[in-house]
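Structure first, then comments.
Excluded from the complex is one protein chain; the other protein chains are retained at their positions.
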Amino acid sequence: MAYFARKIGLLLFALFVAVTLNFFIPRMMPGDPAQDLIDKMQGIPLESLEAIRAAFGVDSNDPLLVQYGKYLLNLLKGDLGISISRFPTPVWRVLQVAIPWTVGLMGTATIISFFLGTLIGIGVAWKRNTKLASFTVGLFTFVRSFPYFWLGLLLIYFLAFRLPIFPLGNAYTPQLQRGTMEFFFSVLRHAILPALTIVISSMGAWILTMRNNMINVLAEDYITVAEAKGLPLRRIKTLYAAKNAILPSITGFAMSLGFVVGGGLLTEMVFAYPGVGLMLYQAVQSKDYPLMQAIFLFISAAVLVANFIADIAILILDPRVRDGGK
Amino acid sequence: MIELDRLEMTPLLQCKNLVAGYRIKSGFVHAVDDVSFDLDRGGFLGIAGESGCGKSTLAYAIMRLLKDNATIESGSLLFKGADLAKLDEEQMKKIRWVDISMAFQSAMNALNPVLSVGEQLTDAIHAHEEATQSDARKRALEVLKLVDIPKDRFNSYPHQLSGGMKQRVMIAMALILNPELIIMDEPTTALDVVVQRTIIEKIQELRKTLGFSVIFITHDLSLLVEISDTLAIMYAGKIVEYGASESLFNRPLHPYTKGLMNSFPSLTGMIKRMGGIEGKPPDLLKPPEGCRFHPRCPQAIPICRESCPSLEEIADRHSVACFLHKGAEIL
Amino acid sequence: MLKDTFSLFIENRKALFGLMILVFFSGVAIFAPLIAPYDPKTNKVDVLRIVEEEMGRTTTVEREQIDEFTERRVYTQSIATTYERVTTKLPLNARPSRQHLLGTTKAGQDLFSQMVYGTRITLAVGLVTGLFTTILALTLALLAGYFGGVVDDIISLFTNVFLVIPSLPLMIVIAAYITVRGVIPIVLILGLTSWPWSTRILRSQVVSLRNRDFVRVSRILGERPLYILFREILPNMISLVMASFFTSTMAAIMGEATLEFLGLGNVSIVSWGTILYWAQNSGALLSGAWWWFLPPGICIALIGTSFALMNFAIDEISNPKLRKR
Partner (left out) sequence: MNENILVLEGVNKHFPVNSFRMHGKVVHAMDDVSFSLRRGEVLAIVGESGSGKTTTANVMARIYKQTSGRVTFEGREISKNMSREDELRYHKKVQMIFQDPFGALNPTRTVGRIMERPFVIHKIAGRRKAVEESIDKILIQVGLEPPEQFTRKFPHELSGGQRQRVNIARAFAVEPELILADEPTSMLDVSNRMSIMNMMLYLKESHSVSFIYITHDLSGARYMSDRIIVMYAGMIMEIGPAEKIINNSFHPYTRLLKSAAPSPEMGLKRKRLITGGDIPSLIDPPGGCRFHPRCPFVSDICSLEVPAMKKIDEGHYVRCIL
């Protein structure tokens, strides 16, 4: 359980760092962005100004450390501040609407992409001297370098604009009654292109990592032993090769999760998908700093938790880790 | 009765003029070049030589486990009437582990780290016969007992075992289908002397009770002399000397064998200056003309540079491939 | 050894292909003024203004020699022909044609010229950021390796933490606060958010090299710690440093395109990212102007592939298992 304790420690510390960054970034910026904003927003309601002041400690006479303490305290109470663009809605309430969409879309897409990518990676490593394998590797090396948002644009152009199979954006048809079957299918139909974008863009990474891990594992003695034992190829491929190769892949998965989530945010922006990503974009556009920071915190927390889940997966799969070893 | 006797008389494995190696960009590497030997039922054949002399390629060729670009070019491997060199993959699969199994150099890497000892033992059974879980488990526990590993280790993972234990698990695994031949590729090299000795004594004991044959590959000639009945000394892909261990130890004929014998100081005998062999084995991509050992041979004569001596029987069960002994009778 | 690695690198087909792509784009960036047929920023309105100004000036010169009537005629005529020329030369939102290989933007800018000039900014930002990140990461790695103990623990703790804090949102947040819009802030933001990956890899290499026998031998011989760090350890990291540079550069190019696309950079400069920004903001997608947003993405992917291929090659050279046999 030492492993467990260490991972929880790291998780909490990372959260703490994210929170701290969140506090200090606006305060460390040259030329006081909050004051700038206040100066620029002369026409806005006084309460909004108060919200900004509170969020940034403008005019506050407290020393930085006291401000930091107050900030932490508020955070613990679940108080993330008040949104500027949707004044006077509290930030967490604004976020609440967006979170399910993002979790649904990105969660599903990431899981599909990981499993599909891993499977293809196993396949191309197993038959690595075939033309098809080389072609797949080459193709995904290229596709992996597409920016997420660009691939999204491409899919919109071809599959929603030229051939109007899918909707251009949004997450559902607004006129539909929530909770009906029709609504459900509409949600599904709207999610396909954004999900496809995330899957295609992120799959390359899993394919290539899994392929490399597999090739390394296939050179191990225990694979030769398994062949010598006359085990069925399927068993060698899964229990001997893939089960070992997937361990570093999961670590890699956890590590690049932040990157995938970033890509997911961009995808939402392009598809005007009403999730956290689009909200972040709007917050940036409207300089809704409290909302923006809350989103950053939420995403960090989500990625950290996902990382933790990956660590637990390793714990389950690798007996060496279970014993607290390497 | 006579038929049966004849069957008993034929060697278990007859390797005839085997040529195997691997193809690389610049040509064919003759890792095993025209190798012939017989292995009797219940026999213990030791194969010794420096690293890169083709010992491991030979082992993998017998198991037909040569990787990627490595192939058997010609020759035959008669095993109980079938030529292993010509069987197709399906037929070979039926022989592997059932009739011929293998123990590897480093048990550390030869055991799958994410499967328990029990799973790895039983999956060999399930791969070759219909057996229930509990039957397979029972047999696995039996072989574990043979190598003195307590029952409760059945559910252990490799990293929970010590080096010596892992090697014994490896041997248990090789025994599990009761094969007639076990090929051991440096099974004890990575172990400490005391543990190594324990395992070797165990192998000898099991061989007596279970009656399997062993091909034992190592570079440690002093160990091999003690444990094997027959010895083959390999150099640069060829067997240069072959015969009964005692005969080879007491009267090494080939200068290479002599050199190897001179490469380990004795523990209790007189301390004398030892020489070893100068130089290094040749590049098998372009081995030297004539006898492959002549550039390093202290006793080379002109003919050694021109032609390659063949392996000839000089005394009873003692052959050597060297011009110094050509035609000469050893009394 | 270095020479060997280099020749292995060149002999590797993947590396060679990747290098060729990079050399191609570098050439385009360096010789942009010679390649681009138009000024990338000048749009139709600009051209008209310039022409008018020019015309005004020429006519004042000519006025002394020509009578008023002729002058007026010449002036209007030249305005007309120039206008004609400009409209044909700088059509708005035009499909690719012989005059405009990649078509034009809604404002009439030549996209081919924009792509050519954009290569400069994109590549420069990528390479500078890549270099900056790699140097930062290498410094941290060497510090960790040199001091070991607590310093190493702290560096690796923060590396691990920042590795899991998602960098793109962080980038966006930082960029949103920065009031100065330009290339340098982008380089800084990208560099400051992307060091953990390289640091982690380089640090573990330093630590493993530090425990190698040849380093121990150096200590027993009496070498100074700094000499060991820079002369014994560092030369053995060249291929990994290269790999991390390639990866960082690739990530930086992506990151730059992303930030520019979101309008968080300086949208008045010409880079592949800003081309996409303008394409998106001018509704290129829904007016069917595929030529506007297609080329930048393909070029980014090509550059990315180029770095990825070179990285594969380095992997293959240092890990023989991956080599195709």
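Which chain is which? They are A, B and C, in the order written, and residues in each are numbered from 1.
Basically, contacts are C-beta pairs under 8 Å (C-beta built on N, C-alpha and C of every residue); 3 or more make two chains touch, one makes a residue touch a chain.
Everything numeric in this text was worked out from a predicted model, so none of it was measured.
Colleague: Looking beyond the chains shown, say which of B:Asp88, B:Glu130, B:Asp152 or B:Glu278 touches the absent one.
Modeller: Only one listed residue reaches the unshown chain, and that is B:Glu278.
Colleague: For the chain left out of this view, which of B:Gln196, B:Ser213, B:Thr230 or B:Ser319 touches it?
Modeller: Missing-chain contact among the listed residues: B:Gln196.
Colleague: Residues on chain C that touch the omitted chain in the whole complex?
Modeller: Counting over the whole complex, chain C touches the hidden chain at residues 1-2, 4, 212-214, 216-223, 232, 235-236, 238.
Colleague: Applying the definition given at the start, please give the residues of chain B touching the unseen chain.
Modeller: Residues 50-51, 148, 162-165, 192-198, 201, 219-223, 225-226, 245-246, 249, 259-260, 262-269, 271, 273-278, 280-281 of chain B touch the chain absent from view.
The rule we apply is simple: only the chains that are shown with their structure count from here on.
Colleague: By count of C-beta pairs in contact, what is the leading chain pair?
Modeller: Comparing chain pairs, contacts are most numerous for A-C.
Colleague: Tell me, please, which chain's centre (mean of its C-alpha atoms) is farthest from the centre of chain B?
Modeller: The most remote chain is C.
Colleague: Could you grab the centroid distance between chain A and chain B? Build each centroid from C-alpha atoms only and quote it in angstrom.
Modeller: 54
Colleague: Can you give the whole-Å distance between the Cα centres of chain A and chain C?
Modeller: 24
Colleague: Any idea which chain A residues touch chain B in the complex?
Modeller: On the chain A side, the touching residues are 220-222, 224-232, 235, 239-240, 243-244, 247, 317-320, 323, 325.
Colleague: Tell me, which parts of chain A touch chain C in their complex?
Modeller: Per the touch definition, chain A meets chain C at residues 10, 13-14, 17-18, 21-22, 25-26, 29-31, 33, 36, 128-129, 141-147, 149-151, 153-154, 156-157, 161-162, 168, 212, 215-216, 219, 254-255, 257-259, 261-263, 265-266, 269-270, 280-281, 284-285, 287, 289, 292-293, 295-296, 299-300, 303-304, 307.
Colleague: Using the touch rule from the top, collect the residues of chain C that touch chain A in their complex.
Modeller: Those in contact with chain A are residues 157-158, 160-170, 172-174, 176-180, 197, 250, 254, 257-258, 261-264, 276, 280, 285-286, 288, 290, 293-294, 296-297, 300-305, 308-309, 312, 315, 319, 321-322, 324.
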